[in-house]
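Sharing a structure below in C-alpha cells format, with a few things to ask.
The other protein chains are all here in position, but one chain of the complex has been omitted.
To keep things simple, chains are lettered A, B and C as they appear, and every chain counts its residues starting from 1.
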Amino acid sequence: MSGIILYFNTAIALAVPILMVSIGVCYQEKTGVYGMGSDSSMLLSCFTSIVTLIATGNYFVAIVVGILSGGLMSLFFSIFAVRLGTDQTLTGLACNFAVMGLTSSLLRLLWGVDGIPMMEKPASVPIPLLSKIPIVGEILFDQPIVNYLVYIIIPISWWILYRSTVGLKVRAVGENLECADSVGINILKTRTLACMVAGMCCGFGGAILAVQQVGTFADEMTGSKAWMGIIAAYFGGWSPIGATGAAMVFGLAMALEKRIQLMSFISLNSYTVQLFPYIAAILVICLTGKNRRHPANMMHYYQKQ
Amino acid sequence: MSIKGTSKDKKNVIETIFRFSPVIGAVIGLLAAALFVMLYNVDPITFIGALCKGALGSAKAIGNSLNRATPYIIVGAATTIAFKCGSMNMGQEGQVFMGGLGVAVVALILPSGTPALIAIPLALIGGMIMGAIFISLPIFLRVKRGVNEVVVTLIMNYMATLIVSALVVGPLGKVGASYPCTENFGEQYSLFNWKSVGHLHVGIFIAIAVAILAIYMFWVNPIGLKARAAGSSPAASLTAGINPTKVFIIGMLVNGAFCGLAGGVELLGRYNNLRGGYADGIGWDSLIVALLSGMNPKGVIPAGIFFGALFTGVSSLQRSIGVPSALLSLIKGIIIVCVVTGTAIEKYHLNRWLTKKKTVK
Amino acid sequence: MDNEYMVEMRHITKTFGKLVANNDVSLKIKKGEIHALLGENGAGKSTLMNVLYGLYGKDKGTVLWNGQEINIKSPDEAIKLGIGMIHQHFMLVNKFSVLENVTLGIKEGKWIEIPTDEIRKKIMELSDTYGLNIKPDAIVENLTVGEQQRVEIVKALYRHSELLIMDEPTAVLTPQEAKQLFKVLYKLKNEGKSIIFISHKLPEVLEICDAISIMRDGCLVEEMENTEDLDEAKLANAMVGRELNLEVVKSKCEPGEVVLKLEGISCDGINASCGVTDFSLELYRGEIVGLAGVDGNGQTDLSELIMGLRKMTTGKIEFLGQDISKMTTKQRRELSLGYIPADRLKSAMIPSMSLTMNMCINKPDQAPFGTKWALNQKSITEYTERKMKEFNVVAKSSGEVGGNLSGGNQQKLVLARELGEKVDLVIAVYPTRGLDIDATHFVFDTMLKARDEGAAVLYISTELEEILQLSDRIGVLYEGRLQGIMPQQEAEVTKIGLMMAGREVEVK
Partner (left out) sequence: GCGEKKDAATGNSASSGASSASSGASSASSDASSASSGASSSSSGSSSSADKKDMSDIKVAFILPGEYNDGSFNQKGYDAMLYCQENLGVEATYVDRIDTSLQSETLYDYAEQDYDIIVSWGAQMEDDVVDTLAEEFPDTQFVIASGTKANETNVVNIQISGKHLGYGYGYMSAMKSKANKVAFIGAGQGSQAYTDEVGGFIDGAKAYNEDCEVTIMYLNSFNDIDECAQAAEFCAEQGCDVMFADVSGAYKGLFDVVTKSEGKILTFGRNADHTKEYPEGCLSYIENDWGIKMADVITNYAENGKWGENVFCGFGSIVSGWTYNFDGEPGWNPALVSEEEVADFQKNVIDMIANGGWDPTFTTEDANPGTY
C-alpha cells in the first residue's frame, strides 16, 4: 500500500513543475505566442528563488520572488517577440540559452568552487480530514503546501480561459488577430499579459522544483521539464484540465520507469528502460491527441496598419 | 490608386544599411556580450578580438568553423525544405542522432575490406534511410491520426539519444569500452580531411551541395513551386491539382533523410565510431540556423557558416582568454536576440519609422 | 455651429508603403441618414472606413465626432464612441460560437464570468426584432456565409452603435435576406442612427440611401443627394470617370458537341454544405449554362466534385467522351478546362506568393512556364505581364504578392490564369462576388468570349440578374439537386424564385 502511495506521490512531484509550465503555456499559446521560451522563466525562477531562500530563509518570499522573476523574464521575451515581432521560436530559444548562461555564471560568481549550499525542504502538510481518506486522501492531501496551490490554480485557470471574458479575449487573439483588433481588444496588451502570466506560472513551477523538491540550484536543473510542459499543453489541447491530464501521464510514466528498473526479470540496459516514458507518452498521444489544432494565429505577428 | 514617387537619398541609404540588419544585429550582439563579459574583468576589445580570432583567425579556426557549419547547413537546408512543404519538424536533434546510427549499422555490417569509395556512400545512405525511418512515425501519426507533428518530433528527440545509447551499450557496443561506443569502423570510413586546416573534412562540400540542391529544388524546379504552394496554402494547391498531404510526407521524409545525412557526415568526419552524445545540440543549433535564414534555403549557407563560426569562436574563448564556459550560452543567446531583432526591425518597423520621421518634418 | 453632422472626416490621407490608398478625403455623415460610399474595387472605401473605425492609423487628417475633434487610435475607442462596423471580410472567430463572437470585446463584465444566459436572451431578442434568425450556440465555421453575415449584423446591433459602418453587407445575401436587412436599416435610421453603406449593387443603393459619396483612386470625387433623377448609369459613370456600357451584348447561341456530361453524380456534404445528390447535366460547346440557387445548396460541392476535389459516391463524369470519374485533380487539370473556385483568397490564389507564381501554379512544368527540370522565370514573367495587360490586372508589378491585390484584381488574375488560353470547359463559381460593376462586366465579357470561342461554360451564381443576363440555359440548384433546367427564353423570375425555394415547377 505504501508503495502505491509513494508511486503516486513521486508521480505528482514529477508532474507538478511540468504541469505549472504547461498551464503557463496554455495561456501564452492560446494567444498565439509560442511557448519555446518557458525554460528561461523556469530556470531563472529556480535560481532566484533559491538565492532568495538562502538570503532570507523564508519559503514564501522565495517562491514569490521566483514567480516574479519568471514573469519578468517572460516580459523581456514578449518585448521582442510580441512587440517587435522577432521570430518567436528563435527568441524563445535564445532566452533559454541566455538564462542558462546567466544563472550558471552567476552561480559561479556568487559561490564559486564551494558550490551552493543545500537548503532544507519544507515538510508536507496534511489537510485535516481529507488526508484521512484511505489511499486517495493520503496521495492527494498529504502534500507540500504549494501543491495545494497548484490544485487551485488548475480549475481557476480553466475557468479564466474558458468561462471568463478575459479568457474569451485571450482565445480570440490566438484565433483571429484582425477580428480581435476589430472588436477593440488590445492585442499587444493581451499577448504581453498572457506571456507574463505564463512566465509567472513557469516561475512558480521553477520555484516549486528548486525550493520544494530539490532544495538547491544546479546548472540546467530544469532539464527537459519545460519541454515536457510545452508538450503537455499541446496534447492537452491547451486546456488546463487537459494539460493536467497530460502532465500526470508524464509523471506516472516517469515514475514507472524507476519501477521497471527494479524488476529483475527484464534485463534491459538503463537507456532502454528510460525510453519507456516517452513510448508511453507517444502511445497516449496516439490514443487521445487526435486532430489537435493549434490556435490559428500561432506565431503570427500582428502589426497595426 | 497611385504610387508615390520614390524619394530621397537619405532614406535609401538607411534602407540599404538595414538590408544588412542581421549583420548589424550580430555586431550589436557582440558589443552587448562584450559589455557583459566586463563583469569578469575581461576587456571588451580583447574579448571581441579573441572571439574573432577563435572563429576565423587562422586556417585552423576557419577549418573548425566550417566543420561545425557542415551539419548546420545540411540540417538547416533540410529544415527549410520541410517548412516550405508545410510541416513543422522539431525533431532534427533526434533525426541527426539516428543518422549516425544508420551509418554505424552499415559500417559494422559491410565487410571490413570495403573500399572507401563504396563504403562511405553506402554508410551515408544508411544514415539517410535511418533518418527517414525515424521521421516516419510522426508522419504517419499526422496523416492518419491528425496528431500534431511538433509534439511527436519533440518527444522523439529524447528517444533518439536514448535509442543510440541503448544500442551502443547493448548489441552494437564495443566490449570493454571506456565509454559507450561501437567498434571502430576502420580507416576507410574517415572522410578525407586537411589536417593543416583544422581537420576540415569534405563534409562541407556535401553540405554546400545539399544547400544548392535545396535552392535548385525550391527556386528553380517546378516541384519546388508546387511544394511551396502546398505549404503556404493547402486549399489553393488542392485546386491547382497538388496534393498537400503528399507534399507534406515527402518534405518530412526529405528532412529526416538529410538530418540523417548530417548525422552521418558529422560522425564520419569527426569520429570513427558511434558514441552516445556525439551530435548533442546539433539539431537544435541547426533549427536556429534554419530560422535565422528566414526558412529560406538561400540563406542557409551564410547563416550556417555564421553560426558555425560563432560557436567555434565562442567555445575558443575559454581557452584563449579564460571566459568561464558558463557564459558561453549567454553570449550565444544575446547574439541571437540581437540578430532576430535586426531582422524584425527591417521587416516590420523600418519603413514606418522612416515615413513617420518624414511626416513629422 | 449646430452639429448637423454626426461624423466628419477631414483631409484624411492614408498610405500603405508607397501606395496612397486615401488621398485627402473628406467625408460628412449626417445624423439619421443612410450614406452610401461607392467606388471601384481598390478605390479606398474599406481603407477609409478602417481609418474611421481605428483599425488603421491615418497619416494625415482629422475626424470630428458630433462637432468635436477626436483622435481614434483603436477600435476600442471607436466602439466606446458608438461606432460599429461590419467588415467586408468577416471579423469572426471561426472556432467560437455565435454567442462568444457577439460577447467578444464587450466591456461589461471584465474579469468576470461571461453572463451567457443574459447575452443569449438579448441575442434572441435582437434576432426576433429584426428577423435575423440567429442560432446563438452554433459554431461560426459551420454557418453559411449568409448566416455569418447576419451574425456580423447582430454583433453590430448588440453594441447599440450610433454610427454603423457596413462594408458590402449584401455581397453574400440572397435578395430576400437583403430585403430583411434593409428593413433593419430603416428601423435604425428612424431611431436616429447613421449608417455608412458600401455596396457594388447600385439598385439597392438607389433604393435605400439618402446621400451618396463616390471615391475614385483614393480621392473623394463626388457627393450627391439621392434624388429621383439619379440612375445606375450616372452612378457608374461617376465611379469610373468615363462612360460605361452596362448592356450585355450576346450573340446567338449555337450549341455544338457535348463537352461535359454529368451522370447522376453525388457526394456528401461537409460542414454546412448539403452535398450533391444524383446530379445529371450535359454541357455543349458554345453555350453558357447558368446554375441559380440560394447559397449553400451544393454549389461549391458540385464544382469541387467536377474538379475531383471531393469523393464521388455515385455517378459518372465524361469530358469530351472520355470518362474522367477516376481521375485525380492533377489529371483533370491536364485537360483543357478553366476553374474559378468560389473562395478566391482561400482556394484560387496563394496570397503569400507572387503574381507570376500564382499564374503558373497549375502547370508549372509545361510550356511556357518551364520544363520538368526548371522554371523559366523570364517567360513566366513575360506571360504574366502580357496576361495582366490583357485582363486589366492593376498591380505594382508582376512580382507583387497576390494578397496585396484588391479583390477585383485578384479575380481578374484568376480569370487570366484559367481562361488565358483557349479552353473547352469553364466552371465558374460566384465569379463576380465582391466585384465592382466594371469588373463584373469584364467577367461577363470574358465568359461570353470563352463561349464564342467554343467553350462550354457552367456559370454558378446566386445573383439571378446575372444568370438571366448571361445564360443560354438556366438550371436551379436546390439542396444539391438539379431542381430543373430551362432555356433562357422560358425563364421567368417568379418561376426560378419558386424553384430556388425548393418548389417543384413544371419545366417543359
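Everything that follows uses one rule, which is that a residue touches a chain if its C-beta (ideal position, glycine included) is under 8 Å from a C-beta of that chain, and two chains touch if they have at least 3 such contacts.
Small disclaimer: the values here were computed from a predicted structure and weren't measured.
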Visible contact partners (per top-of-document touch definition) of the missing chain: A, B
Absent chain, residues of subunit A that touch it: 2-3, 6, 10, 13-14, 104, 108, 111-115, 118, 121, 209, 213-216, 218-221, 223, 255, 258-259, 261-264, 266-271, 273-274
In subunit B, positions touching the absent partner: 60, 64, 165, 168-170, 173, 175-181, 198-199, 270-271, 273, 275-282, 312, 315-316, 318-319, 322, 325-326, 328
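Here is the rule we go by: only the chains that are shown with their structure count from here on.
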Most distant chain from subunit A by Cα centroid: C
Intercentroid distance (Cα basis), subunit B paired with subunit A, Å: 28
Separation of subunit B from subunit C, taking each centre as the mean of its C-alpha atoms, in whole Å: 45
Separation of mean Cα positions, subunit C and subunit A [Å, integer]: 46
Overlap residues in subunit B, where contacts from two or more other chains coincide: none
Subunit A residues counted as touching two or more neighbouring chains: none
Subunit A residues within the subunit C interface of the complex: 159, 163-166, 168-169, 171-172, 175-176, 178-186, 296, 304-305
Residues of subunit B defined as touching subunit A within the complex: 39-40, 137, 141, 145-148, 150-152, 154-156, 158-159, 162-163, 165-166, 169-170, 284, 287-288, 291-292, 324, 326-334, 336-337, 340-341, 343-345, 347-349
Residue ranges of subunit C in contact with subunit A within the complex: 16, 50, 53, 55-57, 74-80, 85, 87, 91-96, 100, 103-106, 109-114, 155
